[in-house]
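A single protein chain has been omitted from the complex, and every remaining protein chain is retained in its original position.
Up next, chain A:
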Amino acid sequence: MGSGGRPPASGPPGGPRRSPPDEAHEPGRLERLGAATAARAAAAAAVARATAQRIGRTPPPPGPFRPGFWRSPIRGPWLTSVFGLLLLVGIPVLFVTGMLSYAAYNPGLGNDQTPTKGLLGFYLFDWPTHPYWLYRLTQGVHVTLGVVLVPVLLAKLWSVIPKLFEWLPVRTVAHGLERLSLLMLVGGVIFEFVTGILNIQLYYVFPGSFYTLHFYGAWVFIAAFVVHVALRLGRMTRALGSRDLAAELRTGVAGTRPEPPDPDGLVPAAPAAPTMSRRGAVGMVGAGSLLLLVVTAGQSIGGRLRSTALLAPHNRDPGSGPNGFQINKTAAAVGVSASHVGPSWRLEVNGHGPALVFTREQLLTMRQYTAALPIACVEGWSTADQHWSGLRLTDLAAMSGLPDAGSVLVESVQPPGPYSSVVLRGNQIHDPRALLALHVNGADLSLDHGYPARVIVPANPGVNNTKWVHRLTFRT
């Protein structure tokens, strides 16, 4: 208050420095007060501007903050926009297929590991059983596309690295907020890719449950992604239009010249001689994506192509014969032993009225149905259709006294764990292909595939096709 050596805005009425004519006393005082306040504000603003200018003139520290540090002659808005466009197509597909996978787990039914999801589950719907290969497709796309986009993501981040070191770090409020948003964008996208890629390899080093981390992380990321796209879409389209793609694809190293200087500072101030053309850079990234596709996709396609997935986790069959298809978790891995499923095993069916209890022999005397359905895992791999046979869930519901059951709790003999039980919805119970399977491909289920009985439901995520079932509780 009153700093800067300025006189006080208004002295006490009738003070020694004032000799006002009495008739103009009140209005004059107000005017002077207003004028003085404005003057003080203007002075403060001037001081602030001067300070900002002084800060603005601070030279960048040496190293990456200097404009001459980044020298690649192919960095520039056009190249960044090419990679950006690929991600603009790919990432929404990843997001949508990811959200579909979340819906496929039926979190609304009590299978939920994200009970605090709140509005983030706004779109949830009854996961269908048609087409029966739906989850196989959506999750195969989710995982394979995620893997294939890794080189594109690396290239995009490489192309904009000078922006990380731009000087000043924060120029305006808008600039500061946008950079905070970019931290969410870059941290979010790498967090999502890393947790996803580690999870499909069963490398559980991330801090907590994959399901919750990957789900909430996706929302943090997409919030930043949408605003990034909104703020940069115009710049991207202009940059893409600034060069002729066909001409670019004809230009080798010798003809490669830097793009004209851009306001974002991606184009180097002191470019080095080119060692790779833009065509070469895009081609190398494309080759990386193609190579990853080749060594990965086979685990989701299956059949003879499975063995082409040289580096993917599910690229070989674990055995031969009727039970020789992919296993998600073996009996030993989840603590199920022969004693759990020996002659004393019984199936308990609850519904309306007293519980029904069956031995496996009794189940085998009932009418058996068949269905050809795949196993499709959240990890992206899947099997071709396997030929299951057993009892229809809808028949079991009728036996329990609830022919129109709206849900069923399926419990396994496996020790309590994340997927030792599951709740299935009415549409899944009443699909005629939804079975409590006792046989597969003409043989008894093996222990690793859920002997004595397992659930198999069309389009259901693999882990919700509970194995070693011992109790079904139908509910209205």
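The definition used in the following text is that a residue touches a chain if its C-beta (ideal position, glycine included) is under 8 Å from a C-beta of that chain, and two chains touch if they have at least 3 such contacts; residues count from 1.
Throughout what follows, contacts and distances are computed from a predicted model.
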item	value
Omitted chain (choose from "Electron transfer flavoprotein subunit beta", "Lipoprotein", "Extracellular solute-binding protein" or "ABC transporter permease") - UniProt protein name	"Lipoprotein"
Touching the absent chain when the full complex is considered, from A:197, A:245 or A:399	A:197
Touch with the omitted chain, as defined above, among A:310, A:372 or A:443	A:310
Touch criterion as defined above, residue of A:282, A:327, A:347 or A:413 at the omitted chain	A:327
Chain not shown, touching residues in chain A	114, 116-120, 147, 150-151, 154, 157-158, 161, 164, 171-175, 177-178, 180-181, 183-184, 186-188, 190-191, 194, 197-198, 201-204, 206-209, 212-213, 216-217, 219-220, 223-224, 226-227, 230-231, 253, 275-276, 280, 284, 287-288, 291-292, 295, 310-314, 316, 318-319, 326-330, 332-333, 448
